[in-house]
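Every protein chain except one is present and positioned as in the full complex.
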Amino acid sequence: MTTSTPPVAQHPGPTAESGGERSAAARFWRSLTRTTTGQVYLALIAILVVCWVVVAIKGSNLLSIDSIADMLIRSVALGIVAAGQTLVIIGMSLDLSVAWVISLTSIVAAVVMDGSNANIAPGILVVLALGMAIGLVNGLVITKLRVNPFIATLGVALIIQGFIESRWDGVVEGVPGGFEDSLGYSEIGPLPIAVLLLVAVYALVWFLLRYTRFGHQLYAVGGSEEVSKLSGVRTHRILIMAHVICSLCAAVTGLYLAARLGAGSPLVGTDGGYDLESIAAVVLGGTYLLGGRGSVLGTLAGVFILAILDSTFNALEVNAFAKDVVRGVIIIVAVAAYSFRWKERRVRKIGAGPAPAVTGNAPQTQTPGANA
Amino acid sequence: MNVSPGEESREAAGGAATATRSPLLQMRGIKKDFLGVHVLHGIDLECAAGEVHAIVGENGAGKSTLMKILAGAYTPSAGEIIIDGKPQKFSHPLEAQQAGVSIIYQEFNLLPDRTVAENVFLGREPKRGFIVDRAKMERETEKLLREFAPDDPIPPDELVGRLSVAQQQTVEIAKALSLDSKILVMDEPTASLAAHEVERLFTRVKRLRERGMAILYISHRLKEIFELAQRITVLKDGQKVKTVNADEVSSAELVKLMVGRDLDQYFPPRGDPSKRGDVKLRVRGGATDVLANIDLDIHAGEILGVAGLQGSGRTELARAIFGADPFLEGTVEIDGKPVKINSPQQAIAHGIGFVSEDRKSEGLTLAQSVRDNVALAWRGLARRRRNQLTINVKDLCQAVELRSRGLGQEVRFLSGGNQQKVVIAKWLATEPQLVIFDEPTRGIDVGAKAGIHDLIRGLANDGVAVLMISSELPEVIGMSDRIIVMRNGQIAGELPAGPTEAEIMFLATGEEDIEAETEADLAKIQEELSSAGEGGKS
Partner (left out) sequence: MSTSAAPVPEGPSGVGEGAPSALARVLGVLRAIPVVWYLTIILWVWIAAINPLFAEPSGFLAYLKQAAPLAILAAGAFFVLASGEFDLSVGSLVTVCVVIAAAVSDGDPSKTVPVIALLFVIGLIVGLINGVVTTIFRVPSFITTLAMLLILDGAVWLYTSGSPKGALADNFREIGRMGIDVPVIEQLPYSVIILVAIGAFSVWLMRGHFGRQVLAVGDNDRAAALSGINVTRVRITAFVLSALSAVIAGILLGGFAGVTAQVGQGLEFEAITAAVLGGTVLGGGRGSVVNAMAGALALTALFSWLNLQGVSGALEDAVEGVIIIAAVAVASYRLREGS
């Protein structure tokens, strides 16, 4: 009589084999083709090639030094925000307040620095503290008040929006020349400081995720709050920390944009669509929207992809507004494409579990912070 | 009835004798009730260091509940837990873990997207300064794995989701070891393992035993128990029947201890077999990824009982017939005509209803009213059919003798029995020809059970074909006109009305689980079982 083995959660890819071929080259190839992050980078290269061809047909060079520098600069603002967004999404949460945090911090920077180079340092400190405070509020509302993350962060966004719109109408002057020059435009060697900032942020976040207890436990919390709690993880603390860092990243982006524009602006966050685009970058980078897995390096690839597409549209002189439409479509397609893969995996339990039942799609079944 | 502490425990097969000492684990007088329903009635259990103590009993006997209390997932209503001479009170599984208790559930507590090492050290990641020392994590994990599972090397940096079930189980054990657990509870550990993986598990369990761990092993596979355990505790209906030494009892005796109770329950009289209707539903060669070789007929007006142990495929059979997890092979006929049932909607259109096992998550919309729940399936019917069947919620509720504060009351406030009646009324509204019941009286107090039984028999008497899955042997025996017994995803056999519990259990556990060397032995055991439990006959 045969024993039938119930389905087991299997990831695509080779099952563990003993010892064997683990040469560096083989490992690199494996990580490039088999891991999601690797695949995203392959996609990045493919997209780059396609776009380069398309743009070349039009007569320009997508890969000229100027163009590449341009794409890199474009990536900085979105990139920094997306790094923070990666953290909260890994924790099965979300932050839709980032766009307004960016606007607020750009304004506060201008106001505190008040045109004087001597105020740059305090300005930066105040802005960073503000970012952390907002993140703290987000985290507390989500964990302690048990409010659905996107209602919580959208609510906070509204509060910030109301505050900004009631006090400031247009561009806010006050960014001192020194700040504008250094962060916004100067270079160290061939690289703009901004790009170095981007690299630093990603290195830091990558390090956090891979080498600190916080990072490890964040993945666990996003994977399963239950299992984490049973192993003694302080789930609320971890989530709050993730939100603090996310808003901190948004604050850094605000600083950068203030430097770039030479002023603070109430609309800089929403104009850039940083809320939705940061989520898009994270999703494109292969991070699972329902938490527990993902890589910030993948997010970086996602950011680059969006930057390449942006530059391509510009080179093709596509209507600026059409870009929005295309971006929206891309987001949906990306999430849908990943969704199929995710649904398959998510539904299977480890161990002897019953067959999966019919599932609906309401987000409340997956978000932390019960709201229903 | 207790095995007194200090008694020497010997092994059933091979290995050195373990020294005597006062037992590492003592559970005394453990009682548990949930909302007034008594589930455990004062259980005593002991386990010494270096002992494998098996816990057996049919479904619902209380094994899982008892173990969950030990693991800190539930708090006992009475009784105490003593570990190493020190009384313990656990209000959270973490506390049990810190006291040295680890439990491996059937559904593992692992994170599939993290590596083996990351899972093992979750929450206790080793640090060097303030950096997590991944190398150390992987080294320690590898050491653990190599030590006690050298026959199946698992790389510590492999994602747990990529491992086989057996390997995932190994990771769970490694986790317990890394926590320096003294007491390990394993709940049906071989449920999804292939034969050679089971062998490996045995080797490992023996090794753990040699290390001095106290192991509590829940299983219904008697063969395994005899291979591994020193002592066996039999639970039945929330009580301890007996604790025996494994080498002093035969499998037949064990089965007898597990079953055979006085049938003082009333069941409505069974149908007259000669008046049985035609075949309503026929399945031939039905198979899914869990089921195989399903051939069955269900007649109009009869109650076909489905017995079998947990994991034998009963619910999967129900879901296949209902189209929730449809058959991948085979044919289904209704009233002699072949049909394709690939979704619940199609099944309902063909007149099939399904009272599922978990009424709260699958049968009811708890925040809605009685009226809305009773009308739920009816509302899902195609418009033409809906117009044919006028629904009168009040009449339906009366027909099932529902007791609620009006039709507008939210269903979540009803008792379990009344909730089940709402589900039944819901299906009655669709005028079904075949109704499947999966554990129809689970979680319902004794008083209400009779009402449900009457309803089910009433349905059959009205000509409806009934398929009834139940883990409660008296219920299966008392209610069914015929019984099929499932095992390992197939139908192991069929029994006529009124078999003994032992006969059912024999089919449910399978010949290979019972020590029978020759045909003669097998026949002798079968005879023993049929004569066992006079009280089992109704």
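As written, the chains take the letters A and B, and residue 1 is the first residue of each chain.
By definition in this document, contacts are C-beta pairs under 8 Å (C-beta built on N, C-alpha and C of every residue); 3 or more make two chains touch, one makes a residue touch a chain.
Since the model is a prediction, treat every value here as computed from it, not as a measurement.
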item: Among B:302, B:316, B:372 or B:481, residue touching the chain not depicted; value: B:372
item: Touch with the omitted chain, as defined above, among A:67, A:85, A:148 or A:224; value: A:148
item: Which residue of A:24, A:57, A:188 or A:336 touches the chain not shown here; value: A:336
item: Absent-chain contact - pick from B:237, B:333, B:362 or B:454; value: B:362
item: Touching the absent chain when the full complex is considered, from B:205, B:324, B:400 or B:464; value: B:324
item: Where the missing chain touches chain A, by residue; value: 141, 145-148, 150-152, 154-166, 273, 276, 279, 289, 319-325, 327-329, 331-332, 335-336, 339-340, 343, 357-364, 369-372
item: Interface with the undisplayed chain - residues on chain B; value: 322, 324, 344-345, 348-349, 354, 356, 361-368, 372, 375-377, 379-381, 405-406, 408-410, 413, 426, 430
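Heads up, the rule we're going with is that only the chains that are shown with their structure count from here on.
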item: Averaged-CA centre spacing for the pair chain B and chain A, given as whole angstrom; value: 44
item: Chain A-facing residues of chain B, complex; value: 93-94, 97, 105-114, 118, 122-125, 127, 130-132, 134, 153-155, 158-165, 167-169, 188, 191-195, 289-290, 292, 311, 315-316, 319, 324-325, 362, 487-490, 510, 512
item: Interfacial residue positions of chain A with respect to chain B in the complex; value: 1-11, 13-16, 18-19, 210-213, 215-217, 219-220, 223-224, 226-228, 230-233, 288, 292-293, 345, 349-355, 357-358
